[in-house]
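Of the protein chains in this complex, one is absent; all others appear in place.
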Amino acid sequence: MDQFIQQIINGISLGSIYALIALGYTMVYGIIKLINFAHCDVYMLGAYIGYYCMTFLHLGVVPSLLIAMILCTLLGVLIEKIAYKPLRNATRIAVLITAIGVSLFLEYGTMYFVSPQVRTFPPHIVKSMSAGIKLGNINLTFMQLMIVSVTVLLMVLLQLTVKRTRIGKAMRAVSLDVDAAELMGINVDTTISFTFALGSALAGAAGVLVGLYYNSINPLMGLLPGLKAFVAAVFGGIGIIPGAMIGGYFIGMVETFVAGYGYSMYRDAVVFAILILILIVKPAGLLGRNVREKV
Amino acid sequence: GSGSDSDVIKIGVNYELSGQTATYGQSSVYGIELAIDEINEAGGINGKKIKLVKYDNESKPDLALSLTTRLMTQDKVVAVLGPATSGAFGSTIPLAMQYKIPVASGSATADGLLVDDNGNVKEYAFRICFNDSYQGKAMANFAINNLKKTKAVIIKDNSSDYGKGLAESFKQTFEEKGGTIVAEEAYVKNEVDFNAILTGIKGKDFDVIFIPGYYNEAGLIIKQARAMDIDVPILGADGFDSPELVNLAGEDALNDVYFSNHYSPLDESSVVVDFIESFKKKYNKEPDAFSALGYDLAYFVADGIKRAESLTGEAVKDALEATKDFEGVTGSFSIDENHDPVKALIIIELQNGKQVSTIRAGN
Amino acid sequence: MKLLEAKKLTKSFGGLMAVSKVNMVINQGELVGLIGPNGAGKTTVFNLITGMYAPTSGTITLFDGSHGKTIHGLKPHKICNAGIARTFQNIRLFKDLTVLDNVRIAMHCSVKYGLLSCFLHLPRYRRDEQRIIDESIELLKIFNLDGKMDELARNLPYGEQRHLEIARALASRPKLLLLDEPAAGVNPAETAQLSEIIRKVRRLFNLTILLIEHDMSLVMKICERIYVLDFGSVIASGTPDEIKSNERVITAYLGEDAIDA
Amino acid sequence: MVKQLNKKALIKPLALLVTFFIVQLLIQFNIINYYYQDILATICINIILAVSLNLITGFTGQFSLGHAGFMSIGAYACALTIQRVPTVYGFIAGVILGAMLAAFAGLLVGLPTLRLKGDYLAIATLGLSEIIRVMFINLDSITNGAAGLYLQYRFVNWFWLFVLTVMTVVLISNFVKSSHGRACISIREDEIAAEAVGINTTKYKVMAFMIGSFFAGVAGAVYASYFYFIEPNLFGFSKSIDILVVVVLGGLGSLSGSILAAAVLALISSFLQSFAAIRMVLYAVLLILIMLFRPGGLMGSRELSVAMLVELRKEAIAWLKAMPAKVLSAVRSITKGTGKHGGDKSASKGRFEG
Partner (left out) sequence: MLEIRDLNVYFGVIHALKGVSLTVNDGEIVTLIGANGAGKTTTLRTISGLIKPKSGTISLDGADITGLPAKERVRLGISHVPEGRRVFPAMTVLENLELGAYLRRDKQGIAKDLNKVYEHFPILYDRRRQSAGTLSGGEQQMLAIGRAMMSRPRILFLDEPSMGLAPLLVQEIFNIIKSINESGTTILLVEQNASMALKTADRAYVLETGSIVISGSGEELAQSEDIKKAYLGG
């Protein structure tokens, strides 16, 4: 029983990480239908920014987190302006390839400057963050609690932003029809930039948190969770904010239970197999509605 | 081909500078470049400077192969160093045989890499690292004989041949000697969360963990295991050798950790001390096993070239084959008939993140 | 002779009854109109007949001589191959393909060569392809589109796009053609031209036609019989003259002064 | 008339034959040296991969992120066959077996997943190729797991590269020019309309997947035999992405585009080797620039033809003339942030979309 509860805790904290990244994917996808491959690299850069703040500027966790979020926001907007905006009228797949280009650029640009070696955070910070509670055999760290609560909080905030606020309404309008949105007086460019800013800020925060949690960052650290998070976003119904979260938790849970009960070698295969089975039943993801276009 | 006309000697460097295994490639190249600088500063080989021709194979074996062709046929190098991983290195060996130019790796550990299906040695391929079964066997023996442990859990790097090879030989020896493998778990490179696996094995009855893999992940596994109060001894191989291990795992977690290695920084021999010092000076950080092996690899090949009768691939091969008692950072070794190094293996014990003792081990 | 019969055809979306218990018969060779207010369920009837939706209940039968085959719930391509083709209320051409390709694609079901001929371009392939091109051009000639064979469909003026869509529908050699508002967005002069074309293809291909249209000048002129839908149900059917004077139709749909057209 | 036709029909085979012998000669005289031969092999394999993926993604419009998975089936089947029968016949049998198995996998994948659309399909294909990869890692006794398989002999030479590449291109090009190919294209253009004009969209999607996978299997087989070594991790997500990049860069729906892009990318990659440290950064920048300036890919959806070359020349001259202004306006649009590039923004939108 203890073991079971512990695995649930493991699954939730792993799932939160996927969810946190998936939220950013889903936001950007929601508005311009782009799988923003560079998202997971913004996440990686967030982690590095946090690392440098703590290691060389000797800043605390919170200021580092804020700085990382701000810089990532700028970076996200910059990426959108330089690489995606000129392609507003191009096919989706063309933008996708550009996104892959941006992703490679960030990965290898970073690798050039900081080398591919892993980095670790200053020990005193890591130590202070890894304190936790022990209930018999069950471990729960503050970091885990923090990541879960940050994820849920951000999900709720984002959902409220999109559903309730003016800018959220504008985001949805832009995602459906750019021209018509403009005719409503919506500033399309600002709206898209805002979405990127939001998504990138999330990625930045996730980078620092996850980097600290595991205490290991490297220039390719975004690849694996990025892929999983992307899968999570699609699984939940891409473009749907609660979907990203549910998808993230789902994948985290499945991975944890498959690995925890002796099938770690088949973990990814099982995750994908379940995913495909579910997609066959629900072709637009868990929360997506499969509306057949009206003709 | 040869580069004997000019006053430089060209050596090819074909490493993973980008892609999944870029860490290994870059670390190796640090060591290589340090060694070559030293050699050139000391006047080169027989008055000729060494020039490295360096390419990035992106961690792709097919690219490694075509770059080897390029190095051998276009750049006319006398020998090629690398790649770091067995797969990529193995794919370049047929070319070495074809063009009669030696290839050498410091870290391609897969068993049987240097012999063909009929058991004949592939003449133009060399390595200066242990093969997997050597280390796997040593650690299994160590667990049973020295630590007196009989129930092991293996957590292996399932994305590398290194992890697979070590796990296999460890398992075989361990079981032969009467131990049992309680569970065999797997992870892939760059993974960071091992809580699920560890929680899963926690309920089992075992008294030692073997982690065939590299420090990137091993460090985190150790950290997460200790945080979960799994305090059985943890064993590993030379993949653990990096100053990063202690940073990743944290000092508190690194207790009862043992891993096989080529050398120990505790070693007071001047080769080791000088190497660490000049490495730190040049790169401002501590070397890891790949760097040390890269450093030795460059010296090993340079030494062969120096002794070779001419600057042809064939002569260099002959000279390398004849290497005896080469004094390197990673120990002194001779090349055996299978082109593997014959060198001693030591087992390093970590307590509180420090290396406290080294144990010489043979098989 | 019956060609198509719908019995108690019903389709609901959630709580909304878009089509409810519609009975409808279309005879061989007829030109039947389907009219009704916006949202009455006309397009939905088309979607049910062509397999875009499966009916909630009710049946649709397609007759071949005296032999009837139920077709509701079949996939659209099966229904098309059974002899029913349609156009769409919102034009759905293959916009980035040429005019000729649009028609050639629809000739697909008459292709006789197999995969081997297609991979190796055997003589049989060549013969059949030539036939397809010839027939397509013939068809385009009827619509005066043969001169624009190599234009991309998206570059055609709107009226011609409507024409091309009809041509494409005809390419699958249907027995029954369903036209969904072919005159929408077309000016009166061109509408007149359109009614000529509809008559002509009907004669040439021995077609039966079911037509949705809000332009009464077209409907009343060319339809032989008309069904009127309102809120998903048939509220009237009969000849144009009967419909024109039907009180219920006038209040629900036509309005007092629209009949002079 | 008949004679003329025959003449025209003869030009292509003749050109191919001449190409073959010229390259053969160049190889014989070592003008195309060993290194260039390796690049040639890479190009040929990439052409087969790109052309076959183009059929699925470019022509049929099905977004697949799992092409490497099908490739790996071909590679393993061929490698295992060659290990048992190390002769050229073994190789031929391996290619055929690999291709068939890959096509069969394509069928298995296709049937259940093709009702998925767009990115959902992409994820499903990605997942399947990952499942295949994990299987290869864990089927240790057959595949030797993560350590991979080594081959001692290479049976692929210029002859085989040429034959298999040309075969792939010709067969797929013939396919897309047939009624079946047009059916696939119509699915890409408008699935609903395609159904409505009588096309069994499911059947053609599965067919495209099977044919595409078949040739991916061929590519895998050639790969295994040329490069001596295969391991499961070669055929991961990033390989699928690499193939997709070739296809999009060449132009979705343009076979000659795929061929061109495969060659261009290989040459760029080999050229960039001189900048080992920053080559990937440069590569990324180039990729972005190409997409920014030619969002439709090098060829758009057109095919290379003589007429086009003439046009291209004109276009190139005009383009070069317009270049300074274009760069300027691009820079300006980035810095100033006006989203418009003249003309109608919704050019690609339908007239009545409501």
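Couple of notes before you dig in:
We call the chains A, B, C and D, going by the order they appear; numbering starts again at 1 in every chain.
Here is the rule we use: a contact is a pair of C-beta atoms (placed from the backbone, for glycine too) under 8 Å apart; a residue touches a chain by one contact, two chains touch by 3 or more.
Computed from a predicted structure; not experimentally measured.
Between the chain not shown and the residues C:89, C:102, C:117 or C:136, the one that touches is C:89.
Only one of C:36, C:55 or C:174 touches the chain withheld from this view, namely C:36. Against the chain not shown here, subunit C presents residues 13, 16, 35-40, 43, 89-90, 157-159, 181, 184-192, 214, 216-217, 252-255, 257-258.
Mapped onto subunit A, contacts with the missing chain fall at residues 166, 169-170, 172-173, 176-177, 179-188, 291, 293-294.
Note that only the chains that are shown with their structure count from here on.
Greatest Cα centroid separation from subunit C: this falls to B. Remark: subunit B and subunit D have CA centroids separated by 37 Å (rounded to whole angstrom). Averaged C-alpha coordinates give centres for subunit A and subunit D that are 30 Å from one another.
Multi-chain contact residues of subunit C (touching two or more other chains) are listed as 52, 88, 90, 92. Multi-chain contact residues, meaning those touching two or more other chains, occur in subunit B at positions 18, 20, 158. Looking at the complex, you find that subunit B touches subunit A at residues 18, 20, 22-23, 26-27, 158, 183-188, 190-193, 195-197, 199-200, 202-203, 216, 219-220, 223, 227-228, 244, 247-248, 250-251.
Listed in rising order, the residues of subunit D touching subunit B in the complex are 33-35, 37-39, 41-42, 137, 140, 145-148, 150, 152, 154, 223, 226-231, 233-234, 269-270, 273, 276-277, 279-280. Listing the residues of subunit A that touch subunit C in their complex gives 292, 295.
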